[in-house]
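One chain of protein is taken out of this complex; the other chains stay put.
A and B label the chains in the order they appear, each numbered from 1.
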Amino acid sequence: MLPFIVRRLFISFFVLLSATFIVYVLVASAGDPRAALQESTDPGKANKIAILTRNLSLDVPVIPRYLAWLKGALGCLIGQCDLGNTATGADVGSQLTTAMGSTLRLVLFATVTAIVLGVTVGMITALRQYSGLDYSVTFLAFLFFSLPVFWIAVLMKQFLAIKFNEWLKSPSISLAITVVVAVLVGLAAMAILGGDRRRKLLAFAGGAAAVAVILTYLNLTDWFSEPGIGVVAMIVMSAITAVACTALFADFRVRTVLYATLVTALVGVISYFALDPILADPTLLLILGLLVVALVVGASIGAGMGGLFRSQAIKACMLTAFGCSALVFSSHLLNAVPAYSAKVNGVVIATIGSSTPNFTGNFWETTLDQLGHLILPTIAIVLISLAAYTRYTRASMLEVMNADYIRTARAKGLTERTVVVRHGFRNALIPITTLMAIDFGSVIGGAIITETVFGWSGMGKLFNDALKIPDPNAVMGFFLVTGTAIVIFNMIADIAYGFLDPRIRLS
Amino acid sequence: MSTEEKVPTDKAVDPQAPAPGSAPGSATAAQGLAIVARTQGQLVRRRFFRHRAAMISLTILFLVIILAYTSIGFAGIPGWWIWNYYTPGKVVNRGAPTLSLWPTFLGGSGFSIGEHPFGQDDLGRDYFALTMRGAQISIMIAFVVGIVSTLIGVTIGALAGYYRGWVESGLMRFTDVMITIPILVIAAVLGQKFGGAGPLVLAIVVGLVLWTGLARLVRGEFLSLREKEFVEAARALGAKPNRIIFKHILPNTVGVITVSATLAIASAILLETALSYLGFGVRAPDTSLGLLVSTYQNAFATRPWLFWWPGLFIITIALSVNFIGDGLRDAYDPRQNRVRA
Partner (left out) sequence: MTVPPTTPPDDVPGGSIYGPATEEIPELFQVYEPSEGVELTPSRTSSVGPTGTTEVLKVENLTVGFPTEDGLVRAVRGVSYTLHEREVLGIVGESGSGKSVSSMAVMGLLPKSARITGNISFRGQNILSMSKNEQRSLRGRKIAMIFQDPMTAMNPVYTIGFQLAEAVLSHEVMSKKAAMARAEEMLNLVGIPQPKARLNSYPHEFSGGMRQRAMIAMAVINNPDVIIADEPTTALDVTVQAQILEKLIEVKDAFNAAIVLITHDLGVVAGMAHRTLVMYAGRPVELGTTEEVFYNPRMPYTAGLLGSIPSAGDTGRLRPITGAPPSLINLPDGCPFSPRCPLADDKCRTVEPELLPTDTIDHLAACHHWDRLAAAPDPTAFFRTESEAHR
């Protein structure tokens, strides 16, 4: 494995190097930054032109300029970065560090969401091929694929942000909406669970009824004004999580795994109360630490109670622990919404910037602030990637499910669930790793656009402004970060591929 | 149930031919099964025409193209629409659209097109004409980009896939380098440099960056096809590499190439409109659908029509092309037959 990684690093380094050369030359020759000044009637323009020339070394020809930049950039490898100055004389490096934070947040969040959602939906539609759900999802995927990001972003600003914030001031769910949503969820449940007629009808009725009850309850108790997860809801949802995780990893014939996950869920509920004081205003580090503890506790419960099914129990319990932790986290977040809303004058879902300027509040309010700003750009980017992941996963899963070894697995007498999850899903994932690498580039492109639409001061804006001048140093700074990210992501994808497919590993 | 080899045949047995009944006579007489020979092209066409979504999209796309190019004319040829896209005029009723579709018996004002069905912009120019002009440019750019990137991608992929050795390594390394640069980034850089030179130049230049995916695909196909026996046979017969590439391998990759080209056109539309939106694509005085959206995005709250129409056209064009691409993909490589449950 190790020589493989080292060799890849080596090749990637030179690939990146060549790319920087191409980009630099293209940007440098894309125009003269002094052209606008030269045409202007500004009396101080001679001075300005001189400053510009000095900042960007415009008196030096392109190739030596590139080499000078390269020397400075290579210094990054030993910790002495010198990426030059921007047109205004600021240091590119420090500009990057301020801009990187928000963009990285956006890109990571969007990528993870797109992958998780896309793969799940793709799998489900593959297993329920040619159903109504499949057709609708396929159509939606095509639609999202054909959407211009900037256009949909503007639409979202209006409807998902402004209108939503308005609605939040006096939230109520009309009966019509309740019925429509209930029916839609019922239809989805029916399609997902499949089975014979009776099972489908039960799924529809169950799903629709559950949603109708929940929405009516939320409406009547005015939940949206003061959201939170009460004790009852906490217990119920933790139990559901436990059951779902069991269903994913084991079957219900032998109760061992189910008991283990239920115990984990119980621990989760107890800790919800027990940890209340610590979680009043935690730090990110504390949250992550608690998450690790939760996973470890879950694993130990699984190991302890798992008996003959230890490995399945551990996996199921860890996932349950993660789910319950997420519930606790969400509960605290929701509790902080009214306070946060008051601080930002009701603009819960923001449309400008990556965070409210000069905002102060506890951890939850700050997180809500970031999430509120993050949500719209993320949705915009996710929509496009989602379509690709869904289609790809669906195609891959279909191909896998038609393979001979699936037939063998069924012939061995394995449950359908085991066949799908252990044999089908695992093999279907292999080509998706390649998609992850390819898709990352388009996520970055999406980030550039959404940052422009939503006014974020991130890498996208940096790139945009810099290219209009054109300012080679700033653009190169941008490219260095994104290029490295792409290269690293590619390598992770390759390694994941090797990990998943033993045939590649040994060659 | 082993997977079947995709055998490149010129004639295919049509499994749907009915058996007209056995003929009387000896055992060596007519078989009783009619074999209708069809070329691969005919089979593909048949399957494509059965794909409803693709056929509908083809019709819609066709109509949109005709509408865009004939309504206001282009390249000096006049169109049938009364307004043009550059003459400013008097702004009537804040420039609201005069199109109404809601019939009177449902409470609307009946069906009428009116003076300015899509409304007017700030300067009183007819928005329908503007949108049509934008559509013309965007469509033209998309097709040019599609063609250019396909040509480059196929050439590079074919050469790399067939010749192997250092030709392949060199070309593939080059492709890797290009892949490291996000498409929007390199397109923006090129757009900044060449955008001022007009849409056609912009199109050709952008086509120079969209070929990487197709190159990889074609190379993959060539790699697998060149190991097939029919290539070995051709080589044994003394065929020159040129002939092998063009007459033997390439026809078998037509499916992959066509589908990729179609999808490239779809992404080209979205790419160009995004570029124009950011300011790196088509510049004034020309217009493109992306530029229109960019110019009027802030007017959304007060004059939404300025924002809706260009966007809807972008979506319609991209969606139709995507569906056509999907239809082509199904036509060339049909999966399991649908079973009536």
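Here is the rule we go by: a residue touches a chain if its C-beta (ideal position, glycine included) is under 8 Å from a C-beta of that chain, and two chains touch if they have at least 3 such contacts.
Small disclaimer: the values here were computed from a predicted structure and weren't measured.
Enquirer: Give the residue, chosen from A:Val382, A:Ala409 or A:Ile432, that touches the chain omitted from the document.
Expert: Missing-chain contact among the listed residues: A:Ala409.
Enquirer: Among A:Thr241, A:Ser355, A:Gln370 or A:Asn427, which residue is in contact with the omitted chain in the full complex?
Expert: From the options A:Thr241, A:Ser355, A:Gln370 or A:Asn427, the contact with the absent chain belongs to A:Asn427.
Enquirer: Over the whole complex, note the residues of chain A touching the chain we left out.
Expert: 254, 308, 311, 403-405, 407-415, 418, 423, 426-427, 430, 500-503, 506
Criterion: only the chains that are shown with their structure count from here on.
Enquirer: Please output the residues of chain B touching chain A within their complex, sorted ascending.
Expert: Going by the criterion above, the answer is residues 1-2, 173, 176-186, 188-190, 192-193, 213, 266, 270, 273-274, 277-280, 290, 293-294, 297, 300-301, 307, 311, 314-315, 318-319, 321-323, 326, 335-336, 338.
Enquirer: Please output the residues of chain A touching chain B within their complex, sorted ascending.
Expert: Residues in contact with chain B: 15-16, 18-19, 22-23, 26-27, 29-31, 130, 142-143, 145-151, 154-155, 157-158, 398, 402, 404, 407, 438, 441-442, 444-445, 448-449, 452-453, 463-464, 467-468, 470, 475, 478-479, 482-483, 486-487.
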